[in-house]
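With one protein chain removed, the remaining protein chains of the complex are shown where they sit.
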Amino acid sequence: MPDSLSRAIRWDTVVGALLIVLLLLSFSFVDGFGNALNLSFLLGNTLPIALIALPMTLLVVSGEIDLSVASTAGLSGAVMGKLWNEGMTIETIIPVCLLLGVVCGLVNGLLVTRLGLPSLAVTIGTLAAYRGIAQIVLGSDAVTDFPSPYLDFAAGRVGDSFLPQAFLPFLVLLAIAVVVLHATPFGRSLFAIGASEEAARFAGVRVKRAKLWLFVTTGFMASLTGVFWALHYASARYDNATGLELSVVAAVLLGGIDFDGGKGTLGGAVAGVFLLGALQNVMSLLNVSAQSQIVVTGVLLVVSVLGPRVARQIAVARAGRRAVTSAQTS
Amino acid sequence: MTVATPPHAPATDVAKSSGTRLVDRVFRMRELAILAVFLVMIVVTQLGNSQFLTEQGIKDLLLNATILVLVATGQSLVVITRNVDLSVGSTLGISAFAAGTHLHGGGDPVVAVALAVLLGIGCGLLNGLLVSLGQVPALVVTLGTLYIIRGIDSIWVGSRQITAADLPDSFVDFGSHGLWAVPWLALIALAVLVATAYYLKHFGSGRELYALGSHPEAARLAGIPVRRRVLFAYTVCGALAGLAGALYLARFGNVDSGTGTGYELTVVSAVVVGGVVFTGGSGSVHGAALGALLLTSINSVLPALGVSSVWVLAINGILLLLAIAVDRVVALRVASALKKRNARHA
Amino acid sequence: MTHPSDPGPTPVLALRDVAKSFGAVRALRSVSLELYAGEVHALAGENGAGKSTLIKTLAGVHRPDAGQVLLDGRPVVFHGPGDARDAGIAVIYQEPTLFPDLSIAENIFMGRQPRRTLGRIDHRATRDATAALMDRLGVELDPDRPARGLSIADQQIVEIAKALSFDARVLIMDEPTAALTGSEVARLFGVVRTLREQGAAVLFISHRLEEIFEICGRVTTLRDGAWIATEPVDGMTEDDLVRRMVGRDLDELYPKQAVTPGDVALSVRRLTREGVFTDVSFEVRRGEIVGLAGLVGAGRTEVARAVFGVDRWDAGEVVVDGRSLTRGAPSTAMAAGLALVPEDRRAQGLVMDMSIERNIGLTGLRTSVRAGLVDRGAERSRSLDWAVRLQVKYARIADAVSTLSGGNQQKVVLAKWLATGPKVLIVDEPTRGIDVGTKAEVHRLLSELAADGVAVLMISSDLPEILGMADRVLVMHEGRLTAEIPRTEATEETVMAAATGRAAA
Partner (left out) sequence: ATACGGTTKEDVKNDGAGPAASAGKADPGAALKKGLTVGFLPKQVNNPYFTTADKGGEKALAELGSAYKEVGPSSATDTSGQVSYVNTLTQQQVDAIAVSAQDPGALCTALKQAMGNGIKVVTYDSDTTPQCRNAFVSQASAEDLGRTEVQLLAQQIGYRGEIAVLSAAQTATNQNTWIGYMKEELKDPKYKDVKLVKIAYGNDDAQQSFQQTQGLLQEYPDLKGIISPTTVGIKAAAQYLSGSKYKGKVKLTGLGTPNDMRKYVKNGTVDAFELWDPAKLGDLAARTAVALSSGQITGKEGESFQAGGTTYSIGKDGVISLGKPTVFDAENIDRFNF
C-alpha cells in the first residue's frame, strides 16, 4: 500500500496527469484552443524551451546547472546573422553555429570539471560573457532575410495538421534523450553522480568526463535552439532568447527534477515544459492578464514542491499509525 | 593524531599561535584577493582618466554599490545556511513602490522607509516559512515567490509610477547627499554590513547559521533550532531587500512595476564573487559586500575608461569568471596548506 | 527480572516498553532499559537490531511510537535533540556529525560557547577549553583547524571531545571505537572510567566484544528490535553474549584456510604520492590475504586509494595481473580486475539515496548491458543474489540504502564489489561496524575468495582481525612500509613495534 501510494505521489506523474487534465478541459471549454492553428502556435512557441530542457534535465540530474543556455542561443543566432550578412551559405553557417555551441559548452564544462568551479557561478559568468560577445558580433543589426525554405521549415506545419514541422525532429531528440538517461549505463551513472559524486567516482564512474559531455551537449542543443529561434521568428539579434534560462529552469523544476541532483525523469521535465506552455496559452485565450499569469506560474512552482512533500508526510504519518496499531494488536 | 603525547607538554600553545594565524589568514586571503582586484582596477582607471577619483567620482562609486551591498548582505545570510533567495529583486521592487506611494500621499519619510522594511520582512517571512516549514528546495520556492511577488506588484502598480516629482525634496536629496564624498546611503549600508558581520562572528545564533549550512543534519542533532534560524535568515534578507527598495527610491527617484527585475542574478553574482559558497557554511558578508562593490564598479570603470558600452557585458562576464577562478586558486592553496599542517609529527 | 548489581535506587534515564517503527520496519518492539548513575552499560546486538534507534530515542531524535522515556523516574517527552541535551544527555552518534566548515573548537562548543557580556562569544575561552579537552584525550589536534578533511578517526575523537565537554550526567556512545586503534581506545576508556567514578551514567555500544568485557558492568542485548536480556557482565563469556545476540552458536571467527599462494596478481612498485606516502612496494599473490596494518593516519587508506586510481600517484607503478595501470583512473583499474571496498561507506561506498539494487548494480553498469542498454533483469538478479549471499537485512531491494542499519550498509558495499568478480580485492576496514555474526561471515567470504584464487589486500585497524586472517602482514608507519611479517611471526608485539616505528624496517 505505501508502495503504490508513494508511486502515485511521484511528482512527475502528477505533472503528467495535470497536463492531461488541462488539455482535456481546454479542448472542451476554451474557445479557439483546439484548432490546429492554435495548437501549432502553442507547440512552436514552447519548442525552444523544450529543446533546451532535454540536456538541462540530464545536467541537473548529475547535480550541475547551465544558466548560459539562453546566451549561447543568442550568440549562435547573432553569429548566424553576421555570417549571413557576410554572404556565406546557410548550409555552412548552421554547422558553424552548432560548432560554436559545442565550444561554448566546452568552455563551461572545462571550467567546471578542470578548475572545479561551481557550475552555477561559472554559467552566470558565461551568461554575461556569451551575450556580450553576441553584442560585439552583431551589434545593433537585426537580420531577417534568411532563405525562405529554412524560414518555412522553422515556422511551418506538417500539412494542415497542428504539428509544426520542427516538432518531428524534436520527438526524435526526445526519444534519444529518454533512452540515454533512463536506459543506458551512462544515464544510470548520471543519477549516481548527482546523488553522490564521490561514491560514483569510487565505483569507477568517469565523473568529469560525463559532466564535460553533458555541458558540451547542452551547448550544442542551446545553439541548435538559437538557430531554430532565429529562423522561427525570422529575426537574428544579439538579444534573442533573453531570459529563456529562467523559463527552462522553471519548467524543469516543475517537472520534479531535484536541483540537488540524482532525481528526476525526462517525462516529468517535458510534461513540466508543456504544462507551463499550455497554461500560458490557455490563460491568454481566456484574457488573463500577463501579470496574473506570472502569479499563476509562481504559485504552480511553489505547489509543485510543496504538494508532493505534504502528500508524502500524510502517507508516512498514516503508515506509522497503522504500524502502531498492528504492533499493539500483535 | 599521535598516540604518545607527553602528559605535561601542552602542545596547544604552538598550535594556537600558528593555527590562529593560519586560519585567519586563510579566510582573509580570499577577501584580500577581491580587494586587490578592486584596487588594481581603480588605480588603472585613475591612471587612464584623472577625473575618475574626484569627489564626485568617489561618491558615485559608493552610491552605485550601496543598494547591491545591502541586498548581497542579506543574501549571504541565506546562502550561508545553504539556501538561496531569488525573490530579492521582486521584494525590492514592491517595497520601493510601497514607500513611494506613502511619500506620494504626503507621508513621512521615516514611516515610508519603515513600511518598505516591513514589507520586505513580510516577503522574507513568506519565503522562510515555505522553505523551513515546508522543507522544500529553496531554489524552487523562491523562484516561485519571485514570480508571485512580481506578479502581485504588477497587478497592484499597473502602469503607475512614482517619479521624483512625487517625492519630498528632502528624501530625494538624502539619496544623493552625504558627508563629503561619502553619501548617507553608503553610511547606512556600511552600518548594516558591520552590524551583520559582527553578529555572525560573535553571537551564538550567528555561528549557528554557519553550522546549519555546513551540515544541516548535524545541526539538528546538535539541538540547533534549524527552522527558526533559517526563518531568521530569510527575514533579515527580506528586510534588507526592503530597505534597499526604499534607498533605491531615494537614489533613483523613480519606481514602476518593473523595478528590480532580474536583480537576483546580479545579487547572486556578487555573493559568489565575494566568496560565499553556495553549498553553505562558509563565506562572509564583507566578502559579499566587496563582491558587490567590485561588480558595480566595473560598470563605472568601463565607461570612465571610454570603453564602448558594447563591450561592457562581455567584459563583465569575463571578469566574473576571473574572480571566481582566482578565488578557487586561493582556496586550493589554502587546502594544501591545511594538508601540510595536518601532516603531524610524533 | 532482577538486577543483582543494582547500583542505585532510581535510574537516571530509562526506557519503558518503547516501540518504534519506520514504515513497515519495526526497529524497536517494547524495549525497556535502565541506566544508573555510576555504571557503564553495554548495548549489544546484531546489525539492525535497533541499537542506534534506541539511542536516538533516548536522545530525542526519534519520538517513540509507544512507551515512555523516564528521566530520574519521571516521564519526559523530548521534542528534539536540544531537549535531551538540556536534560544533561550527551550523545556520540554512530556516524560523525561534524560541521566541515567550522573549526574543531566551534564544532565542540556549538550552541554552548562560553559567553562574554551581551551574549557575545568568548572565542579565546572556547579555544582554550578545546585545547584542554584534547589534552585530556591525549591527542594533538589544532582547535582552529576546520573539521573538513579530518580522518574518520579524528572525527570520532572530536565527537568524543564534544560529548565530554558537556560534563553530562548521561553519556551515550554509539560505536565510538569503531574507527580507533588500541591506544586511543585505551585513552578513551581511561576517560570513561573517570566519568563513571564521578557518577555519570554511560551507555556504550560496540561490536568489539572484548571492549564490552573490559569496561562495562551490565549488558543489555537486543535482537530484531526486541529486548532479550539485561545482565551483569561478570561471569559471562563471549560465547554467552554472542548466543544472546545471534540466538545460536557461532562458527570460528577467523576461519582462515591455508592456501598455497599462486602467481603475483597485484604488484605495487615504488609508489609515491608527495607528502602522503613514499616508496611503497609490495606484492599480493593469488589466494593470498595480505594484511596492511598501521596506526591511524599511517597512510594505508591513501595507498589503497592511489592503487585503485581514485587519487593520482606521483611516481611508481601498479601492475595488476601483468597489466600496468594508468594513474588516476578507477575505471581502468576495475577493467583490470581490481576492486576497492572504501573505508567511508556513507561518502565513498554508497549512494545513500539510491536503492540497494541500484547501488549493487552501479559497479556492473558496464557488464550487465544488452545492445548498449542496461539489462534490468540481469541487474536485479545480480543484486538480489549478492544481497542474499551476504545476508543483508532489508525490507525491499528497492529501498534506499540510507534506511539500512550501519552494518547492513557495509554489507551492501561488500556486495557491490564482490559482484564484479574481482581478481584483486582491496578491503579498507571491511568489518567496521559489523556485528560478530556478520564479521565471521565476511571473514569466511574473504577466505573463500582467496581460496578461489582472488588476491586480497586487507587494511584493518582491528589487530586481531589482521593477525587472524592474514597470510602476511605489511606494516606502515608515517607513509612508509616499515615491515613485512609472515603469518607465523606476526604477533601484536611485532606488528605494533613496526607500526610505532620502534623496529627498523
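By written order: A, B and C. Residues from 1 in each chain.
To be clear about the criterion, a contact is a pair of C-beta atoms (placed from the backbone, for glycine too) under 8 Å apart; a residue touches a chain by one contact, two chains touch by 3 or more.
Treat the numbers as computed from the prediction; the structure is a model and nothing was measured.
Chemist: Would you mind listing the shown chains in contact with the chain that isn't displayed?
Modeler: Counting the whole assembly, the omitted chain is in touch with A, B.
Chemist: Can you tell me which of A:Thr218, A:Asn240, A:Thr265 or A:Ser304 touches the chain that was removed from the display?
Modeler: A:Asn240
Chemist: Quick one: say which of B:Gly100, B:Gly206 or B:Gly253 touches the chain that got left out.
Modeler: Residue touching the absent chain, from the options given: B:Gly253.
Chemist: Identify the residues of chain B touching the omitted chain, counting contacts across the whole complex.
Modeler: Where chain B meets the chain not shown: residues 49, 51-52, 55-57, 60, 64, 154, 157-161, 163-165, 172-173, 175-177, 252-254, 256-259, 261, 296, 299-300, 302-306, 309-310.
Chemist: Contact with the hidden chain only, please: which chain A residues?
Modeler: 31-32, 35, 37-38, 41, 45, 48, 84-85, 87-92, 135, 139-151, 155, 229, 232-235, 237-243, 280-281, 284-285, 287, 289-291, 294
Following the convention adopted for this analysis, only the chains that are shown with their structure count from here on.
Chemist: Between chain A and chain C, how many steps is the shortest route if every step has to go to a touching chain?
Modeler: Shortest path length, in steps: 1.
Chemist: Using CA atom averages as chain centres, what separation in Å is found between chain A and chain B?
Modeler: That gives a centre separation of 30 Å.
Chemist: Could you list the positions in chain C whose residues touch two or more of the other chains?
Modeler: Chain C, residues with two or more chain partners: not present.
Chemist: With touch defined as at the start, can you tell me which chain B residues reach chain A in the complex?
Modeler: Within the complex, chain B touches chain A at residues 130, 134-137, 139-141, 143-152, 154-155, 257, 262, 265, 268-269, 272, 277-279, 310-318, 320-321, 324-325, 328, 332.
Chemist: Flag every residue of chain A that touches chain B in the complex, lowest number first.
Modeler: So the residues of chain A in touch with chain B come to 67, 111, 115-118, 120-122, 124-133, 135-136, 139, 243, 246, 249-250, 253, 258-260, 289-302, 304-306, 309-310.
Chemist: Quick one: which bits of chain C touch chain A in the complex? Just the residue numbers, please.
Modeler: My answer: residues 19, 21, 23-24, 26, 29, 65-66, 308, 310, 329-331, 333-334, 340, 342, 347-354, 358, 361-363, 365-366, 369, 372-374, 396, 416.
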